[in-house]
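A protein chain is absent from this complex, but the other protein chains hold their places.
Coming up: chain A.
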């Protein structure tokens, strides 16, 4: 009988080892017997000490975290195509780790009875499994464990492992090469095009020399040689070569010794065999761990969205580290925002390449809401819009279509790296959020001149926009228009201010914290709505009334306000401090629970944390009073 789904499963599996080693009909037979399993985020697949299931698992979509229940750190994160839960089945022992869905996931469960014969009959499959059992743990000593198929090898995956000197470095396998008679100009062009800092000179596939940025600077830019000269004249020769399993320490030593920045990896480690890769100082930095500069570089070099997704995980790691080390929130938020922005920019650049033609006119990608305010340290959902240059009316439809198409690709890209779609559909791919400058002007004028509840809500999200990509001038023009219009309609401030006072109060009459009464988050404290939003809303209306452009971040807005109104300095600085404290609180909670950190279970907080939290409430009350008085929000309007 025809089975469409098993073909679909086989089609996926054939891309991943060891299934790529099976022949087509075996793979199909195997695929007919699998079970497709859906796991919600946070649901376990198996727990530590569970007796082995009849299946092992392949991640089809999502990610599965493996960890020991008594340890905090994750052992491994299984991505699309990764196998887990096989070793205990082969060894018929209980699971030694728990497996939980880190994200919403779809798994393929493969019955061990059906699979085992293949592993035994097919040597390649068996070898692969032995090797992967050993290396899956990312253990630098794994080589010693080869062959011990039935043994559990466990080492936590720590990105800043102290065993650096034993770890081998990932080198770039993509070789950018030329021959000795290539003109230097061509060499430089090729290096720029490929974004590399060094070019290998080959003769009969063997490395005979290398040209780096430094050689070009020293020999060409100084005028020592003309730009038309052959590569062989300025190349450094011979090349320092190494075998591929070079460790971090070895590489560092070699570079220091000869004062060079690149090593050539060859087949047997000598310059008499084929070059297979190049190892740069940059690769060593990447291997040594997380560093914002390295991550930024990695992002700008990423060619596929999949690569960015991986880098995103490092960013979260960096964030955890910063919070643990109590790095000031201002700095943390700056760095993380920079990195997040770089990811979004890169996705837009990749998406632009997917379009059949270049954008017809200039455009700006606006990040809205918390992203626009640079307060989105954790990935939550995406809010964005497109603003493009005015076009003649007859071209408007076509132009809008182009940008809607582009936005659809970008929104999907952002989704793929972990930004959920906006539930209220405030995304550039929604025709309501993709307009020309004039259309936007008309739209915001409508909001400002007829401020109903919806309009106030829309403006409070939209007015925090920040240029993530594209032409800043366009956004500048729109901001000018917003300030002009609001000054002509001061009633708008009143509405915005009363909107800012409508958030539910954090404390009740007896100064107890108010918890959510029902729904999915019953008995938790809504940190976003009851504490952060009142501050954010207050900062927005105040900064707008001062017509200050491009200060979006709430705590920076309060600092700016303190500067503008020295008589209220104390209140504003307290607000800035409270915002930072709450943001940090939310981020920490979010990282701890792998969610947005919005809802907090009060009973799980320490006494100190509770006091800290409560202290911010006083500040919230103060700022709300200030707004109420300043904008004369009568009790009626509240």
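By our rule, a contact is a pair of C-beta atoms (placed from the backbone, for glycine too) under 8 Å apart; a residue touches a chain by one contact, two chains touch by 3 or more; residues count from 1.
Here is the rule we use: contacts and distances are computed from a predicted model.
Among the names given as "ABC transporter permease subunit", "Electron transfer flavoprotein subunit alpha", "DNA polymerase III subunit epsilon" or "Quinol oxidase polypeptide II", UniProt records the absent chain under the name "DNA polymerase III subunit epsilon".
Here the missing chain is touched by one residue of A:8, A:116, A:546 or A:632, and it is A:8. Considering the full assembly, A:31 is the residue among A:31, A:384 or A:628 that touches the omitted chain.
Among the residues A:91, A:206 or A:457, only A:457 touches the chain that is left out of the figure. Although one chain is not displayed, chain A still touches it through residues 1-6, 8-9, 11, 31-40, 61, 104, 106, 109, 412, 415-416, 421, 423-426, 454, 457-458, 519-520.
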